[in-house]
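Removed from the display is one protein chain of the complex; every other protein chain stays in position.
By written order: A, B and C. Residues from 1 in each chain.
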Amino acid sequence: MMQEQKARKTGYRIIRYSPWLVHFNTGACNGCDIEVLASITPLYDPERFGVKLSPSIRHGDILVVTGAVTKKAADRLKRLYDQMPCPKFVVAVGACAIDGGVFSKSYSVVGGADKVVPVAIYIPGCPPRPEAILDGLVKLLTALREEEVQNNGCS
Amino acid sequence: MDVAEKLKLLEDFALEKSVLKPNRKLFVVEPSYVRRIFESLIEKLGHGGFYLSTIVGTDLKEENKIRLDYYVVMLPEEETVVIRTFLPRENPVIDSLIDIIPGALAGECETYDLLGVVFRGNPFLKRGFFVPTDVSEKGIYPLRKDSGV
Amino acid sequence: MGITKVVEIPVVTTEVPIGPQHPALHEPIMLKVYADGEEVVKVEVNTGYNHRGIEKLCEKNTFYRDIFIVSRVCGICNAVHANCYVRALEQILDVTPNRRAKFLRVLSMELERIHSHMLINAVMAEIVGFETLFMQIMLDRERVMKAKEILTGNRVSADYMMVSGVRRDIDEVKRDKIKEILLKLKSKIEYYKKVFEEDETLVKRLVDVGRVKYEDATSHSFVGPLARASGVRIDSRASDKYDAYDEIPFNVITRTEGDSWARMMVRWDEILESIEMGIYILNNLPSDGNPVPDERRLPRRFPPGEAYTRVEAQRGELTYYVMSDGKTQNPYRVKIRTPSFNNIVNSAFMYVKHTLADVPVILTSIDPCISCMERVTLIDLEKGVRQRIPLKQLSSGGRK
Partner (left out) sequence: MRRPKLIEVIFRNLVTKPSTVQYPREKTEVEPDSRGIQYADLSKCTGCSLCSIECPADAIKMTLIPQEYEVPKTNPRRLFPLINYGKCVYCYRCVKICPVNAYIVTNKYDIASSTRYTSENLSLATLKKVVSS
């Protein structure tokens, strides 16, 4: 038990220096995608926090979910989440990923990423500004430093 | 060939003419003539003279009909004309255009899957391309007004 | 191109799945590429990751709520979607906005065209491996986003269109701010255009890749920059003259090369045109009354009627068909045909005979927008029952 906790703390400490993002579009309107893309450009530059888009899901620490989770994408989202190494955190970006947004009534939409995977931070907005996305990431990193995050998906 | 002459091609087949807002010429034709109209369009204008923009299917439940609109854009004037036809609701079958106009494929597959209009001669028609299998296995076409989904 | 030729798949082909989660492809589409060595022999497409059932959703909601739902078909082209739908409603209701509102609508749509074209050009630079240029273009794109924010109140989702007008007005201060941004942007765009024209890396990767002939473009119903780069002069701004396009001077850009490079160059030239149009609008903004209608006083009941509107979105001709039966507050039928639907589904013949490395380049040069394409009702193929139509077969459409 103690060992597990210690391992978790070590994991948090390592991640918070340089968490790598993986971006997955689960049926978004591209609005959030271009804002996630815009937030890695020079004006916002999250590499100051060590945050960087990772090439593969197996290198990622933070999964950025955009879009109303459609039934087909829900399978993929679960599979991607399982492939990520521990500890792992999910950030739901935009109204659609949080609660389904305007699509919540559609029968092809599961409605909300937290119905499929545990979500650590919600970033509201339609779409959220890049600053809001950075704000969410900074809040997640702060929570990591204080070891307050619950939904790491492994324990 | 100017626009009036091109429209003359369609008028020969039309049962009635009207105008769809905003200012699109609308020709109501027999379902069996649709393919022949497009053949004559290709013959007179060539493949570069027009393109098929959209196929819109609408379920008119009260009249017990399915309405099919072909939106054609004449080049180079970009005059949009509508070729409208009515099919019976129980057994909607019409000739496919796919072998003469490849661009019709997207519209035909979609209309078949969502409304159940059978395009005779289209080998790519398939239930479950858009509609989930649990719905398509029940034989439900989602855009019909009584589909209940 | 081999559309008239049926490609036999040799036994020794390699199957390379690209997407839906792939570093070179930022869109949820899955291309199954069959390659013989490095050469692509066949492409299949797997879709359905992005169906949200919008057409059915529109029938279930009221006319006014639908304005905001159709804005979310595609985030990049939300203003044109809303504009097209709102103009269809105006046709049914028989109302027209005043001239100032028409000019402001055009301004918001042209700003959107600028940012969308800059985005796809930046992504193209990234895909060919020119990351410096990607960062540079994205940095300048932020200026356009600022202009959009000043005009509409949000960076991406404009929510700017309303029946018989727009939802907020601009004053002198805002006007000067937007004008200054556009003037600064112009020299930058000219510079980037020169980079795309003359840089060796880009020219080597783009020229002669994915060539489309005039006849192929029309018979496959290609629209937008994809068609205009092949010499097909389709531009519903020039032919339909909706909103204020009859008063604002602009040129329709066409090129004859028809390859990926030509498509990117068409986009750069269109950005320059859009900037000119934006400056013209801001200089000649009419002041004939308030462009913002009182949303509480708009008509609640819609007479029976139907309308079919076209709009020139960034990716090509976008059409809406709206039908009202006059009995309920909901539309009877909304049909959306997006440009990407035509452009992507029919594009497979373009990949054949190119190398694997060219696949993302060709796909990007089409400017794919999967969220636009897959708006159709319902989804979703059960796991394991993968239904797919080979794109090659689709595009040849039965023509042997």
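Heads up, the rule we're going with is that a contact is a pair of C-beta atoms (placed from the backbone, for glycine too) under 8 Å apart; a residue touches a chain by one contact, two chains touch by 3 or more.
Every value quoted in this text rests on a predicted model; they were computed, and no experiment measured them.
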{"item": "Left-out chain, listing which of the shown chains it touches", "value": "A, C"}
{"item": "Hidden-chain contact residue, picked from the options A:20, A:44 or A:107", "value": "A:44"}
{"item": "Residue among A:80, A:98 or A:116 touching the omitted chain", "value": "A:98"}
{"item": "Missing-partner contacts on chain C, residue numbers", "value": "61, 64-69, 71-72, 132-133, 136, 139, 149-150, 153-154, 157, 159, 167-168, 191, 194-195, 198-200, 203, 295-296"}
{"item": "Positions on chain A where the hidden chain makes contact", "value": "42-45, 48, 95, 98-102, 104-105, 120-126, 128-129, 131-132, 134-136, 138-139, 143, 149-150"}
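Throughout what follows, only the chains that are shown with their structure count from here on.
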{"item": "Set of chains whose contacts include both chain B and chain A", "value": "C"}
{"item": "Chain at maximum distance from chain C, centres defined as averaged CA atoms", "value": "A"}
{"item": "Centre distance in Å when chain A and chain B are each reduced to the mean of their C-alpha atoms", "value": "44"}
{"item": "Distance between chain centroids, defined by C-alpha means - chain B, chain C (Å)", "value": "24"}
{"item": "Distance between the centres, which are taken as Cα means, of chain C and chain A, whole angstrom", "value": "27"}
{"item": "Residue list for chain C, restricted to those that touch at least two other chains", "value": "48, 51, 56, 377-381"}
{"item": "Residue list for chain B, restricted to those that touch at least two other chains", "value": "132, 149"}
{"item": "In the complex, chain B residues that touch chain C", "value": "20-22, 24, 47-54, 56, 58-59, 69, 71, 73, 75-80, 82, 98-99, 101-107, 109-110, 114, 122-124, 126, 128-135, 142-143, 149"}
{"item": "Complex contacts: residues of chain A adjacent to chain C", "value": "22-35, 37-38, 41-43, 55-57, 67-68, 70-73, 75-76, 80, 96, 101-103, 105-109, 126-127, 129"}
{"item": "Of chain C, residues touching chain B in the complex", "value": "48, 51, 55-56, 91-92, 214-215, 218-221, 232-236, 238-240, 305-310, 317, 319, 321, 323, 332-333, 335, 337, 341-342, 345-346, 376-382, 385, 387, 389, 393-399"}
